[in-house]
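Removed from the display is one protein chain of the complex; every other protein chain stays in position.
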Amino acid sequence: MYPRWLWPLTALPGVVWLLLLFLLPLYAVLGVAFGNVDPVLLQPIPAWNPADWNTSWFTHVLGQLVPGNAFWDVFVRTCEYVGLSLAGCILIGYPVAYFVARHASRTKSLLLILLVLPFWISYLMRMLAWINLLSPGGYGLRFLSATGISSVLFHLGVISDPSNYLGGQSFTVILGLIYGYIPYFILPLYASLDRIDRSHLEAARDLGASPFRAFWHVTVPLSKTGLLGGAVLITLPMFGDYYTPNIVSGAPTTSMIGNQIDLYFHGGPQPTIGAAITILLSAFLMILMLYYMRTIHRASREIPA
Amino acid sequence: MSQALAPRRESEFGYTQRLRGWLGNHWGKPRFLVLVTWSYIVWSIVPVLVAIQFSFNDSRSLSSWHGFTLKWYTSTNPNIDSVFHSAELRGALEQSMKLAGLDVLIATPIGVLLALGLARWRGRGSGASNFLMLFPLVTPEIVAGVSLLLLFSQLLTFVPFGTVAQLLGHVTFSISYVVVIVRGRLFSIGPSYEEAAADLGAAPATRLTRVLLPLLLPAIVASAAIVFAISIDDFVISQWLSNGANSTTVPMEIYDATRATPQPSTDGIATVIMVITLLSVVAGVLVYRFFTRGESGRGSAIDDVAGFGI
Partner (left out) sequence: MTFHPRESRGYTRREALLRAGGAAISLSSIPGFLAACGGSTPGTTSTGAAGGWPVGPGGIPLARASHPVTLKRWEDPIASGMKPETGGTFTIFNYPAYIDPAVLKAFGKKYGVTVKVTPFDNIATGVTKLASGTVSPDVTEMTPDQLPRVVAGKLVKPLNLDYIPNLKNVWPGFQSPYYDVGSRYGVPYTVYSTGIAYRTDRVKEDIPNLKPNPWDIFWHSQKYTGKVALLSEERETIAMALLHRGIKDINTEDPTLVNRAVKDLQELYKICSIKVGDLQYENVPEDKAWLNQAWSGDMLAGYLYYLPNKQTGKLLRFWNPGYGNGPIGNDLWCVCSTTKKPVLAHLFLNYMLDNGVGYKNFVDFNGYQPPFNEIQSESLIKKGVIPETLASSVLTERDFGPKALVEAGLTNTGESLWQNGYATFTSGA
């Protein structure tokens, strides 16, 4: 129908752009991570040729990435924060997406608009909103203590000071992460739940499955792609977050791996260490991504669309 | 003992039963889900509304209300950093708008072309290109920021930091969103319209411009709106590639303020940028509706928005 060369040609500008400004930069990080540092200006001197690679920075970082050392602790904490935030997103997001997809009828358009709304509001503004709420005398702080939520959280040991949510509480950081990322999780999940053919469920119910069994054995597996897609869409960026803990906490005890990268790149004699951590983080996320793709691939084979 | 307890237990049982029954509500909507959903929506939106409220606060405080004022937006008093008259805040607004506008202009055409190519090109390299396109969607921003910083400081040193570098960064991480949305539309259109046009004797160029392009327009509009929003929202890439005061964007301004003492004008600038984004989205949705009128199925922009990423 069209000349054969047409489609590769239309793809060309985009592919070249991504090669030049996405892939090449990643190589630049590699070059820096395996390079040296200019002793005067402390600027990296990248090693472009793998034969010249200096692995000492890498081994230094790896050496710190064993239990008991600094990077390990930060890495574990990052994983905890991301894991708990993801769990929070699922606990809140799944019922919401499920309800809007399956049960909302008259209000569906309105609900969808409200679900999408935060997506269009700047992440930083939404964090700023929490600073307003949780500052001394803020509405949120007053609400939390008036309803007794603060004291419950305090007695559960979730927060160490019910009047100081911004004083280096892991709880606040996780709350910030959930609040910031959940819109990106709900939308794909909603889309996949919305796509489920009702006849599958009706069939299950006709065959005698309880509503819960039908939900567990039909709806959940069918929404797996959306669930995983949403999870990937939020966990990977969360692993690189450094601004959320900076904004809502500012304490070393809530710093994430991104904060360490930030530190090493912003001055001092070892930008190479920052680059090495970046590479390791990317490699780790690549593994998560490959796992996701394999699962999706399998799921699409198990459940023919 | 047990006899004395029995009736109470029964009533307790009855109470929880009733609560469960009310929440479960087998005959209508499950009220538990209604409760969760609306709580979530209130939780997700009210903090932002409070932030907007305090941009009109007649005091420096962001936690106690002292009456309504517009001074944080319009004051020309040099001691008040108002959104429209403080050189810093206005500069940030302009920089954000400039980057977002240029990003839309560059990333949308490149993304549309790439989507066409990736959807229909079956030769060697197409698989790898597909793969390459997906990765910017899931790359943490700090990796993006670091890698572009090193690229422009070590390899492509002719690229100056500031607006140019920031724009290149924004475009790089916008293209993939355009591709995903446009490609989705391409699949849902299918090849039949073009085949029909070909049967009727339309030349390839005519089919592209007179058949395919109009059909893709809604997706193009939707992706332009998304690119605009992504660019406005971006903080990390802008920060890492900034050259200082001349290239500060609104999110950078907000970030700096949150680490110090945010003022009502910080809420104000965030509100302004939010209104601009929402207006552009509404415009996008209206245009989308206009172009998809009469199409069967639930072709709302929201479904396209909701559908990306999977």
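In order of appearance the chains are A and B, and numbering begins at 1 in each one.
By definition in this document, contacts are C-beta pairs under 8 Å (C-beta built on N, C-alpha and C of every residue); 3 or more make two chains touch, one makes a residue touch a chain.
These figures come from a predicted structure and were not determined experimentally.
S.K.: Based on the whole assembly, the unshown chain contacts which displayed chains?
M.R.: A, B
S.K.: Touching the absent chain in the whole complex: find that residue among A:P3, A:P39 or A:G157.
M.R.: The missing chain is touched by A:P39.
S.K.: Under the stated touch rule, tell me which residues of subunit A contact the chain that is not displayed.
M.R.: 36-43, 45, 54, 56-57, 59-60, 69-74, 77, 135-136, 160-161, 164, 166-169, 249-255, 259-260, 263-271, 273
S.K.: Would you write out the residues of subunit B that touch the absent chain, in ascending order?
M.R.: Those residues of subunit B that touch the unshown chain are 60, 78, 149, 153, 157-158, 160-161, 241-246, 256, 259-261.
In this section, only the chains that are shown with their structure count from here on.
S.K.: State, to the nearest whole Å, the distance from the C-alpha centre of subunit A to the C-alpha centre of subunit B.
M.R.: 16
S.K.: Can you list the residues on subunit A that touch subunit B in the complex?
M.R.: 1-4, 6-15, 17-19, 21-26, 28-29, 31-32, 43-44, 46, 92-93, 95-96, 98-100, 103-104, 111-133, 135-141, 179, 182-184, 187-188, 190-192, 194, 211, 225-226, 229-230, 232-233, 236-243, 246-247, 250, 258, 261-262, 265, 274-275, 278, 281-282, 285, 289
S.K.: Where on subunit B is subunit A touching in the complex?
M.R.: Counting only subunit B, the residues touching subunit A are 26, 29-30, 32-34, 36-37, 40-41, 43-45, 47-48, 50-51, 54, 61-64, 110-111, 113-114, 116-118, 120-121, 123, 125-126, 129, 132-133, 135-144, 146-151, 153-155, 168-169, 171-172, 175, 179, 191, 194-195, 198, 204, 207-208, 229, 232-233, 235-236, 250-251, 254-255, 257-259, 262, 266-267, 270-271, 273-274, 277-278, 281, 302-303, 305-310.
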